[in-house]
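Excerpt of the complex: some chains, original placement.
For reference, chains read A and B in written order, and residue numbers begin at 1 within each chain.
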């Protein structure tokens, strides 16, 4: 972290790659293939991008083991995406090291604060909270009473954490997200809606990352849970008592309705949805815009609304596009049948009288 | 509120139920059927959940009047959901009683503040606002100039209320929501977009609850209105000059476009939408993901995009799934017709010459 230049030899060692080029050539940072200049290193993980490398101005490129000789200095690796990630880490600006409690912050009573914690300007921490070592609460973070935050967690500006939420270690939560707000539950009494109290909480596992402007409702009773290692993109809604398993991927603007249970390594692509009270099997993949409306077995790949096996959905979509044509075909068949009926009737009328046959 | 235990007899009286079990048995709180232990009370409102009660570890259960004898202590009531709500209220943690203005809050000039109001850390209140009795402004709430907030309203952290908004009594607004931002209105002048000033405001009726991260645009002129008793879930967008009637339910991630008018008791399920300038009749229900694209009469139950009567939509979806099969049927019919045409032609050619018939 924090480097502003590197020699190719150094980078090749970092990513455990094979350098085809001058080890002492210096690059000043990573750049996309389109934007890279002579002092930048880029990467090309797919053939269609590799094909563009020679025409680019990049000073060096990371590619897969099997890529043939290119005109620019090349680092060959097993997994170009991983190597790219490592190079980005090398050049990532160092986060300013801050420690202590900004004088404008408001910290409640009986709060336990670990080593190396930073509580930023105007942050508010409720009573009886516990913050593990190296927790960072950025500007304007609001943490309610009785909240636990594990070691190394980083809450970005304007995050709101309602009372009694539990946040694991090394969790990252981006700006403006809300953890632990009441779920949407009412009992209809006559024509009025009476609020169901939400006395549960939210539990976020270790290594979870949550994007900006995400809402996670607290449980009615019991917990809404996001399992270890899961990643949630921006503007996602997680309903009350949902249980997201481990290492799941939930892409932007998706909604998971109350009490749905997701297994491990489930992927919900962008703008998708899961109906409440369902079970989504581990390793299920839901394509963008899909809505899971009944339980899915483990390893499903589904799409559409209601979601079905992806191949079936694709076939249905393909046939939908052919509907105008199919409609025409049916109209033609109607005409042809009318014609056949006429011709047949004529033949029947013309045939010799064979009284006995009838 | 605030109880940490209760005798079953006490709870039966609270919910006006009939106790079948020991009146002095103590439970320490409510829990879901799956999670309830021997010291918890749970509920089962539907037959499929009642069927699981005997196998659960729950210490007591609330069910409907007509449920037969169970192996666990049982409270029978008219409306199990309502009774569950009352039990949750009994055990809900008491909200800390705070009153006054936190020293870090910033309050403008000529502000009228009722009795028992709490203005939390870093909250900001603009000039000439009026706050009714017992209003709670949590940490970091920002209220613009000339805002009215009715008795008992509770604004959670990071809520932004733009100038001239009017908020009714007992309104609840969850964290991060924005009331009164400009709507999305531009006049195209050549290829540029010229902003239409939004000089109206937002009016929120009594007993409304708004979730987290909701945006309600102010009127261009006149008001955007959310009627008494309506409930709005997280991440919902309400456009400029929309009028939501009373006791409506708007579920998460739904959008209502500008100048749409919703009657009373309208339900918009999750991730749904209403096109601008439409009238949605009272008691209309729009299913999840649906988009209302023309006026609906009162009492409609619609789904799909564009929304149609739900039964029709369901039929269309069912037939869509059968499209591959229908396509095959049509292909078969084509072949059969070709064959018929051939056979018929052969017959026609074979028939005796009957010159006069033609």
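Note that a residue touches a chain if its C-beta (ideal position, glycine included) is under 8 Å from a C-beta of that chain, and two chains touch if they have at least 3 such contacts.
Just so we're clear, the structure is a prediction, and the values are computed from it rather than from any experiment.
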- Complete-assembly copy number [criterion: all chains share one sequence; 2 shown]: 3
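Just so we're on the same page, only the chains that are shown with their structure count from here on.
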- chain A-chain B separation of Cα centroids, rounded to whole Å: 24
- Message: Please output the residues of chain B touching chain A within their complex, sorted ascending.
- Response: 29-32, 35, 79, 81-82, 84-85, 88-89, 91-93, 96, 102, 104, 120-122, 138-140, 156-158, 174-176, 209, 211-213, 229, 231, 233-235, 247, 249, 251-253, 265, 270-271, 288-289, 317, 320-321, 323-324, 326-327, 330, 333-334, 337, 340-341, 344, 347-348, 351, 354, 357
- Residue positions on chain A within touch of chain B in the complex are 104, 106, 122, 124, 140, 142, 145, 158, 160, 162-164, 176, 178, 181-182, 184, 186-187, 189, 191-197, 199, 213, 215, 217, 220-222, 235, 237, 239, 241, 253, 255, 257, 273, 275, 291, 305-306, 308, 312, 315-316, 319-320, 322-323, 326, 329-330, 333, 336-337, 340, 343-344, 347, 350-351
